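The structure under discussion appears below in the form of structure tokens.
One protein chain is absent from this view; the other protein chains keep their places.
Letters A and B name the chains as they come in the text, with residue numbers starting at 1 for each one.
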Amino acid sequence: MSSQVDQIKEEVEAKLIPIYVMGKQYMVPESLTIMKAIEYAGYKYIRGCGCRGGVCGACATVYRKPGEYKIRTGLACQTVVESEMYLTQLPFYPANRATYEFDNLEGVPEEIFQLYPELFRCVACNACSKVCPMDVEVMDYIAALKRGDIAEASRISFDCIQCGLCASRCMGELPQYHIAQLARRITGAYLTPSAEHLKTMVANIEAGRYTKGLDELKAADTENLRNLYTEREMEPATAGEDWSPQSDAYL
Amino acid sequence: MKLCYYPGCTLKTKARNLEDAALASLDALGIEYEELPRWNCCGAVYSLADDDLIHLIAPVRDLVRAKEQGADTLLTLCSMCYNTLARANDLMREDEEKRKTINDFMDEEIDYGGEVKVVHLLDFLRDDYGLDKLAEKITRPLKGLKVSPYYGCTLTRPREVALDRPDKPTVLQDFLKALGAEVVEFPSSIECCGTYQVLGNQESALRRSQAIISDATKHGADALALTCPLCDYNLGHKQKVILEQNDGMSELPVYYISQLLAVALGVSADVLRLDLNQERATELLKEKQLLAG
Partner (left out) sequence: MPYPDSLKQLIKVVESTREERVARKLKNEEVPFLSLDERAEMLKHHPDVKEEGRREIKVGPSKGYRVAHEMADLLEASSRVDPTKIDVSRWDYETDVLVIGGGGAGTSAAILASQMGANVIIATKLRHGDANTMMAEGGIQAATKGHKDSPYYHYLDVMGGGHFKNVPELVETLVTQAPSAIKWLEGLGCNFSKFDDGTLKTIHGGGTSRKRMHFAADITGAEMMRTVRDEARNRADKIKVVEFSPAVELILNEHGHCAGAVLYNMETEEYTVVKAKAVVMATGGCGRLHIQGFMTTNHYGATADGIVMGYRAGVPVCFLHTVQYHPTGIVFPEQAEGILITEKFRGSGANLVNIDGQQFVNEREPRDVEAAAIIKECIASSKGVPTPTGKLGIWLDSPMIDMLSGEGTVEREFPGKFILYKRFGIDISKEPMLIYPTLHYQNGGLEFESTGKTSVPGLFLAGEVGGGIHGENRLMGNSLLDIMVFGRIAGRSAAEYVNAGVQDGTLTLDHVKKYNAEIEQEGAGDGRVAPMLLPDYTEPVTRERQLTSHYVGTIR
């Protein structure tokens, strides 16, 4: 067993590779992510590190490989180091964000056009989509917005983590991710029907419909609660939307 | 033949009356098409600078999408989109050096060399579908509707992408005749509406449009037929301003060719989207008993 551990550890630890952090060489284990390699090299993060799980957009990283003209990107917490890579992180990139009173919007494309007139500076070069570490088709959602299709832009941009790499590469100088945020909020609040059952429930709670039942529960001792808990009717996993419990005493 | 349809941004917002009527008509004619996936703005204005390749990226990318779909023909409705896409297509077919530069730049896309043919609804109906065949499908001829054909600039200029003779085109007249309309020719038919000046010199644009409307009216037209959302903006939407500024002018309804096509094919009136035209446009069709109610 311990020989197995050693064997596996050895297999990985033996290999150190050179990477260049902002041009300076460090030897790091080849299995590490860029983030852990940078920490291995002795840096301590303040900027450029967030959730460490690939969803917060703090650790956008730009790199090149020797002999290649292409700019490559990735999230430092998700991308494994490669030998000879030249990298830098881009923890922040300035991008204009419009301010709006959300409640006063009507949810029409013209509002987006007015708040972000630079939208029409897009020349469809696609540099934005190429650098997106989440593989969002950024250019496509900008194209959708230009033709006023807010819902489609929301759909395409949904996985955006707002790291800002798109804005850093845009020759039209668009703040794509801010525009997409506005589009998604408009879609959520104005283009999607609101939930009727939710309104009803909020009104029922405000009218005190459940107060008596909750008072009973709060007054119950642990034994009693345990019984109520054990006996509560379970909605089956396969039940459809119209399922109703046998007892409606506390509904 | 596989036909892809390229809508263009304006058709999805301000010019739904151009698109909805056209698509309903295509269905009525039994023409199969699919909307181009992942299309983006065509760029709207074809750049005249010889080395300004970046503005060709947008239209070429649309052509790449069509090629990806296996389409051999890309159908347009807006004459600006037609013009930009067709010219970009010519360049990709004919200029080897620029073709390579553009293909190299778009290294994430398949190479493109002008394989797809770009058409406008008008030349498509004339050359591929056939105006005779169209005439046979007409169920509600536009009898008694005196219509002037208005081409504007971009359907017939420059010569390389012109649908017809730039100096004396007839395709629109032939189309309108096939619909059963009474064609009223007028000299301003191929004049510019002034749209290129609309931001810098609004008055100049209004003067151009005023001259075109007056000219058509003078020659006895009841209405104007066009195919460009920018022309429609100046001649249709701005007509109220023109009428206010010029005493004695009478209102001239402006229609997209697709709306007249849809009327003549007898498709349901709600696809005409006449709410986006002048009110007078609805009234005139009713007067001519071309519209129920």
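Before moving on, here are some points about what is shown:
Basically, a residue touches a chain if its C-beta (ideal position, glycine included) is under 8 Å from a C-beta of that chain, and two chains touch if they have at least 3 such contacts.
Computed from a prediction, not measured in an experiment: that's the story for all the values here.
Of the chains on view, those touched by the hidden chain across the whole complex are A. One of A:89, A:162 or A:176 touches the chain omitted from the figure, and that residue is A:162.
By the touch rule set out above, chain A reaches the unshown chain at residues 1, 4-5, 7-9, 11-12, 30-33, 36, 39-42, 44-47, 49-56, 58, 77-80, 97, 99-102, 154, 158-159, 161-162, 181-182, 184-190, 192-202, 204-205, 209-210, 213-214, 217-218, 222, 225-226, 228-229, 232-235, 237, 239, 241-245, 250-251.
As a convention for this text, only the chains that are shown with their structure count from here on.
One inter-chain figure worth recording: chain A and chain B are separated by 42 Å, centre to centre, where each centre is the mean of the chain's CA atoms.
On the chain B side of its complex with chain A, the touching residues are 7-13, 38-41, 43, 54-55, 57-58, 61, 105-106, 108. Chain A makes touch with chain B in their complex at residues 109, 120, 122-126, 129-130, 137, 139-140, 142-143, 146-149, 171.
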